[in-house]
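Written out below as structure tokens is the structure these notes cover.
For this depiction, one protein chain was excluded, whereas all remaining protein chains were kept in their positions.
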Amino acid sequence: MPPLDHATPKGDDSLLIVLRPDATDQDIDHIVGRLREIGADAHVSRGKTRTIIGAVGDRIRIQQLPWEAFPGVDRTVPVLKPFKFVSREFQAADSVVDVGGVEVGGGHVTVIAGPCAVEDREQLFSAASAVKKAGAAILRGDAFKPRTSPYSFQGLEERGLELLAEAREEFEMPFVAEVLDPRRVTLVSEYADMIRIGARNMANFTLLAEVGRQDKPVLLKRGMSATIEEWLHAAEYVYKEGNHQVVLCERGIRTFEDQTRNTLDIAAVPVLHRLSHLPVVVDPSHSGGRRDLVAPLTRAAVAVGADGVLIDVHPAPETALVDGAQAILPHEFEGLMDQVRALAAALGRDVIG
Amino acid sequence: MPPLDHATPKGDDSLLIVLRPDATDQDIDHIVGRLREIGADAHVSRGKTRTIIGAVGDRIRIQQLPWEAFPGVDRTVPVLKPFKFVSREFQAADSVVDVGGVEVGGGHVTVIAGPCAVEDREQLFSAASAVKKAGAAILRGDAFKPRTSPYSFQGLEERGLELLAEAREEFEMPFVAEVLDPRRVTLVSEYADMIRIGARNMANFTLLAEVGRQDKPVLLKRGMSATIEEWLHAAEYVYKEGNHQVVLCERGIRTFEDQTRNTLDIAAVPVLHRLSHLPVVVDPSHSGGRRDLVAPLTRAAVAVGADGVLIDVHPAPETALVDGAQAILPHEFEGLMDQVRALAAALGRDVIG
Amino acid sequence: MPPLDHATPKGDDSLLIVLRPDATDQDIDHIVGRLREIGADAHVSRGKTRTIIGAVGDRIRIQQLPWEAFPGVDRTVPVLKPFKFVSREFQAADSVVDVGGVEVGGGHVTVIAGPCAVEDREQLFSAASAVKKAGAAILRGDAFKPRTSPYSFQGLEERGLELLAEAREEFEMPFVAEVLDPRRVTLVSEYADMIRIGARNMANFTLLAEVGRQDKPVLLKRGMSATIEEWLHAAEYVYKEGNHQVVLCERGIRTFEDQTRNTLDIAAVPVLHRLSHLPVVVDPSHSGGRRDLVAPLTRAAVAVGADGVLIDVHPAPETALVDGAQAILPHEFEGLMDQVRALAAALGRDVIG
Partner (left out) sequence: MPPLDHATPKGDDSLLIVLRPDATDQDIDHIVGRLREIGADAHVSRGKTRTIIGAVGDRIRIQQLPWEAFPGVDRTVPVLKPFKFVSREFQAADSVVDVGGVEVGGGHVTVIAGPCAVEDREQLFSAASAVKKAGAAILRGDAFKPRTSPYSFQGLEERGLELLAEAREEFEMPFVAEVLDPRRVTLVSEYADMIRIGARNMANFTLLAEVGRQDKPVLLKRGMSATIEEWLHAAEYVYKEGNHQVVLCERGIRTFEDQTRNTLDIAAVPVLHRLSHLPVVVDPSHSGGRRDLVAPLTRAAVAVGADGVLIDVHPAPETALVDGAQAILPHEFEGLMDQVRALAAALGRDVIG
């Protein structure tokens, strides 16, 4: 699919420019003149002491100018959102993303599960067999791991992808795997059914653009301190390059609370469903960072309306090379799937798998 | 109930004192000496370059000393939690709190609903009638309102409490109301079935101590930027004065995300259930601050395992004097109660009311 | 001074009401009608798909209505700030506050120093003597302490105030002391030259109103997670009751960073100087929570333009009953005062004392 032409859509008042009480007529003329130069119109509304200028035209061009640097300007207030293709205004119907034959979005609950990192054939196959049996629809497992410490295990690399591809055949499940490096995007894309962008790379625009040029669906995690609006900007980066198969994944944000690794922003799911047509899944494993929280947070995700969940399952968490503290055991996952199905049924939703 | 004697229980290593690599023997002796002076023992563990002292004795006395100010000390690590009576270690069984005959805690789902502020008889009775009919068990409504702006409506005061008491008779529901001022605690306590401490007052220890001396149950909201541990400290303030009927209410914390008023920390519910025996309810209205989020966040709360929810219902939100933007309408509440019952049933829990 | 009449000043566009694309003419009429009912005017600006209504009139009345609850409303944007008397627009000149003969504000650097809590005569006099000699202008010391743990030292109460009053005579320094309880405001006010509202009580509106009725200056600390705008609201509470002698004290905000107790928001000083005419001082002791940070943060405060600093000094920090880890020693304070004087001189400011 070719890149979309982002210049065409024009809106109405896309930005309000609020002037300072001491702004002069000359300041106003200067701003209005600058708006006209870029092909926009200005609605000037003069109050007793303050003037507000509504800028009408191409929102992208208007919002890019450094209005706060203009004499007389107090601040600006965007009326239209600065992202476009991923917004509900652009597409009213829910997007449904096809991951190797499995749907994500559109009201279903899709469970993605497996080990955080692929460690070896036995560990992967043991986990994959268990999650398949319990009802997961998509396998997770990473071959490249971004680690805070340079001394931690960094992944099996291509060998990991080969093992994931074998597991796909064996257990008839598509898989999702992370990519970290723009030079490896093609490689991961050739093996995986879905490419994952991790939280640390949500604002790695180089990587986003590269992934936007693939024809594999993308699972885009929220950055650790990204606002919802910035996250949608990142999705727009991928989307505008031509790749429209984007799924968002909420995984917690950084706050002062230290009982959990991150604070799961459960409200992000309904907020996103209102702002955007993209599916939203939740990661209860990495948000809490604790094994005992995986089940309750999964239940919350299904109840709040998430389109799916992404769960770490490991056959022997204490030997895990990555994030063992939050992985649940296969038999715990089985019990959790029962809860997922019961909740989905109570809400009239079906679980894919 | 008399205040508990908090000095008696002694633990084992309650604090680890980690020394700096350049700490001297004299520094170590000094610390050990100080521990002995307060009746504590010291376990000195010497490594090649660092020594760690484990302090054994009354955790309260030990943790109060300013160890970081002692020569040679790098930092301290508490092993035992600094709160006691509200901890699971002190009481393994769930506390169940009786609010005018209605139970909160112990696995049930208790729905508390009503207007944010009592505005007049008609508004209150209209809301109370609707929430009672739809299945709420406890009525909410405030007569004293803490407002960010000094120019906002501050509540009907005693007249509001009288109206709430009338509504209790009329609709056979106990009610919960907020108290702001230590000078009004007795007054609110005489009228209400449960006293609420709002988020702004979670660390108002003067008020907490006063409330701790009443024999009415207390609904203690989390402070806007309180850690879970500080929140349990606040509960301990109330508890140790002799009032053991404490219910915690999660209502969101402050983060950088601005799509919602606060970020609901849904994981706080299972975290608290592990740390404490107190019941935990969730406020989906004030956490999100948006009417459209009340239903999904309520569902998440029930699914995650909360002991109840606290919901703003107003017969005409656009005329509300306080927080109209987040109040749901009576008919919306009715639909939401159906969802609450369906979810509770799916999880094998019952809804009180 | 009598309470100010806050209803009179009217502005121009005080609030912009941004409608949703699907808002109807009926929605617009409804909003305009409601504005007229409260004596306000409406500027309706219709774009191709969105309408924006500018509300003109008494900002307080307009901003109190729950516009987000009206049909067709997307969101609102305040143009005028919701506080008034404490704003630069209300008073262009810097306020200078007189604390027992010592000025705070107006370009000078005023150093407030002393022990966190008054523990006994010897400790207080030792600290007071030292800070006086080194050049502090105002003595700090608390007789009532709000403590996170109910088991910590809570202050000497009235005996502490008596000791502070004795120290004032002995060392010829006015003193500032905290008040926690509205029932003790008169007591503290009788003894102290300046009343301090601690961070935990910044939004304790009951206490703020009481303090607003005293004729002693007030030192208002920022709440741990208060925005600058909320802080100015709190100052407005005090101010509108008739007490105009308010000094703001920045003491750090809560963030995810855990190397320091709080994150000192040094930019708050120039931001406040632009928004408000009130003096702003900085507390380098409680923001960092570490003795080694007191000197560098004090230097930063003076350089950024703060009107003063508030520093914990203790003759023997390791015996301190409160916050010993952050108190500096008398001789360290002496060295720090030299730095303060050198920096102030370099910037053309004078140090009072």
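Each chain gets a letter, A, B and C, in the order it is written, and its residues are counted from 1.
Heads up, the rule we're going with is that a contact is a pair of C-beta atoms (placed from the backbone, for glycine too) under 8 Å apart; a residue touches a chain by one contact, two chains touch by 3 or more.
Since we're looking at a predicted model, the values are computed, not measured.
Visitor: Pick from B:E89, B:E122, B:E190 or B:D350: which residue touches the chain that isn't shown?
Guide: Within the whole complex, the residue contacting the unshown chain is B:E89.
Visitor: Going by the contact rule already stated, which one of A:L180, A:L219, A:V269 or A:V313 would touch the omitted chain in the full complex?
Guide: Of these options, the touching residue for the absent chain is A:L180.
Visitor: Check each of C:A203, C:I266 or C:I311 against the chain that is not shown and name the one that touches it.
Guide: C:I266
Visitor: Of the listed residues A:E169, A:D215 or A:E318, which contacts the missing chain in the full complex?
Guide: Result: among the candidates, A:E318 touches the missing chain.
Visitor: So which bits of subunit B touch the chain we can't see?
Guide: Output for subunit B: 11-13, 16, 18, 21, 43, 45, 47-50, 52, 54, 56, 77, 79-80, 89, 254-256, 258.
Visitor: If you put the missing chain back, which residues of subunit A would it touch?
Guide: Against the missing chain, subunit A presents residues 6, 34, 60, 63-71, 82-83, 146-153, 180-183, 200-201, 203-206, 209, 224-225, 230, 233, 236-237, 240, 254, 290-291, 317-318, 320-321, 323-325, 327.
Visitor: Considering the entire assembly, which residues of subunit C contact the chain that has been omitted?
Guide: Where subunit C meets the chain not shown: residues 225, 227-229, 253, 255-260, 263-271, 274-275, 287-288, 292-293, 296-297, 299-305, 339, 342-343, 345-347.
Assume only the chains that are shown with their structure count from here on.
Visitor: Centroid from C-alpha atoms only, then distance subunit A to subunit C, rounded to Å. What do you get?
Guide: From the centre of subunit A to the centre of subunit C is 39 Å.
Visitor: Let me have the rounded angstrom distance from the C-alpha centre of subunit A over to the C-alpha centre of subunit B, please.
Guide: 32
Visitor: How many angstrom lie between the centres of subunit B and subunit C, each centre taken as the mean Cα position?
Guide: Taking the mean C-alpha position of each chain, the two centres sit 27 Å apart.
Visitor: So which bits of subunit A are touching at least two other chains?
Guide: 255-256, 258
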